[in-house]
Every structure is written in structure tokens, then in C-alpha cells.
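For reference, the structure discussed in these notes is given below.
The complex appears here minus one protein chain, its other protein chains still in place.
== chain A ==
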């Protein structure tokens, strides 16, 4: 799958592979040992956050699950 930053796709795929392995083998099993993907994540984020700014995608300051709080009903 492509990243929104054209030059970030390789970094994204590398990170995703690392994450998927850690997620299934460690995280879901309750293993709290250190996440081995932090360096890869940093490189990927540095690339993609730059692309997001360049493309003016308005994600800055959006509260986590933001509109969930305003919705009507349950």
C-alpha cells in the first residue's frame, strides 16, 4: 500500500512488517518488552509528517476520536 508521501512508501513498508510481527508475537500476548520498531517508526514518521505538511492535510491538533464526543445518540 502506498504512503501519502511518495518517497515514504519503502520506509512505511519496512515499518509495517516490523510492527505486524511485534503486534502478533508480543503485544497481543501481553508481552510488555520493548518495541523493536521505534527507530524504523521515527524514520517513517519524519518522512510522512513532512509530506502531510507539504500537502496541507489538516490533521494538526485534531483531538483523538474528536468528533466522537459531539455525535448524537448513543
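The criterion applied here is as follows: a contact is a pair of C-beta atoms (placed from the backbone, for glycine too) under 8 Å apart; a residue touches a chain by one contact, two chains touch by 3 or more; residues count from 1.
The definition used in the following text is that contacts and distances are computed from a predicted model.
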Query: The chain that is not shown, which UniProt protein name from "Sodium/hydrogen exchanger", "DNA polymerase delta subunit 4", "PRELI domain-containing protein 1, mitochondrial-like" or "TBC1 domain family member 7" does it carry?
result: "PRELI domain-containing protein 1, mitochondrial-like"
- request: Could you please point out the chain A residues that touch the chain left off the display?
  value: 1-5, 8, 12, 15-17, 19-21, 23-24, 27-30, 32, 35, 41, 44-45, 48-49, 52, 57-59, 62, 64-68, 71-74
